[in-house]
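Shown here: the complex without one of its protein chains, the others still in place.
Moving on, here comes chain A:
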Amino acid sequence: MTADLTALVVGFARTLRHAGVDAGPDRVQTMLRAVDALGVDERDLYWAGRQTLCGEPDDLAIYDAAFAAYFGGHRPGRGTPFDTTPTLPSVAAPYTSGPPGEGTATDDEPHVLGLSASTVEILRRRDFALLTAPERDEVRRLLALLGPEPAPRRSRRRRPARRGEVDATRTVRAALRHAGEPTTLARRRRTERPRRLVLLVDVSGSMSAYADALLRFSHAAVRRRPTRTEVFTLGTRLTRITRALRHRDADAALHAASVAIPDWHGGTRLADAVKAFLDRWGQRGTARGAIVVVFSDGWERGDPAALAAQTHRLARLAYRLIWVNPHRGKEGFAPLAGGMAAALPHLDEFVAGHTVEALDELVLIIAK
């Protein structure tokens, strides 16, 4: 292979990495070998790269856009399975948001409460929307301590145990050591594993005061069970942020998530976003038997009936469907918002999530 071609491929891989595809050096090596095996015309390059540099369906749209941009060509063949628009990550708005109506200027102003009042107990009961900057830092530390442990389910995997069904394999294996005399009966039992936990976080404008806290809660959940927790954000579109939240450091994780979310603080099309989740993830198995938590105020721009239908679908798949509405904890709240009222009949639990204490209770409900 010529040095020019190698440089071309490496340059393309770099473009792709900038666009958000995890095309590491080993994948680039494989692409070079694939190009060697196939040839160098444009179609060959296209397929060689697509099958070696991409790793999941979300990568494909980005790949197609990057390929067109880098080589100036077009993707041969038909459209991608999901979106026709490339899902290039856009630069999102900064995620720290001040209390509603006061703007971010309050962050720098001296605040009335003072640190002396910010004891843990008071902070735990304080609405996230009303926090001042130093309080927010303290609350973030409290949130990091929460680690929801989902309720268990029985697994098909069996473990040696003192009681339970007879484990023929182990019994006979032990008997072999005594020239074939079965001396003891070994037993085994089915094990329990935590259920999958799926968090759907509404990041639209009406939830902006709570988004930071809820994403931090999500981060704590992902850190607790990295392979059994999935986090998606709902807005005008669905974004999977599980990967971003796997960062050990909460601030780094939230930064990565905020880069990945293109519709931060935008409008809500809840029904469409829930439907996108069900079509692309939920129905295939992500929501099956899982504990699904929706964090949303239920403000729906679209038709409430559509949200009712999608919530019902979600409820049928999930083991338990929990809806967390930050306004629920406020006095005089009634679930009258069109979407909220429509979703209500299909929920297993309807709780508040506006304070650390409320989220602490949520942890107990998830574990129930």
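Please note the rule applied: a contact is a pair of C-beta atoms (placed from the backbone, for glycine too) under 8 Å apart; a residue touches a chain by one contact, two chains touch by 3 or more; residues count from 1.
By our rule, contacts and distances are computed from a predicted model.
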Open item on the list: Can you work out the missing subunit's protein name as recorded in UniProt? Choose among "Hydrogenase expression/formation protein HypC", "Cytochrome c-type biogenesis protein CcmE", "ABC transporter ATP-binding protein" or "MoxR-like ATPase".
Closed with: "MoxR-like ATPase"
Task: Listed residues A:Ala69, A:Leu146, A:Ala175 or A:Ile365, member touching the removed chain - done: A:Ala175
Task: Residue, one of A:Arg27, A:Arg216 or A:Arg269, that touches the chain absent here - done: A:Arg27
Task: Listed residues A:Arg50, A:Arg189 or A:His247, member touching the removed chain - done: A:Arg50
Open item on the list: Counting contacts across the full complex, list the positions on chain A that touch the omitted chain.
Closed with: 22, 24, 26-27, 30, 33-34, 37-38, 43-44, 47-48, 50-52, 54-57, 60, 76-78, 81, 155-158, 168-169, 172-173, 175-176, 179-180, 196, 227, 242, 279, 281, 283-286, 288, 313
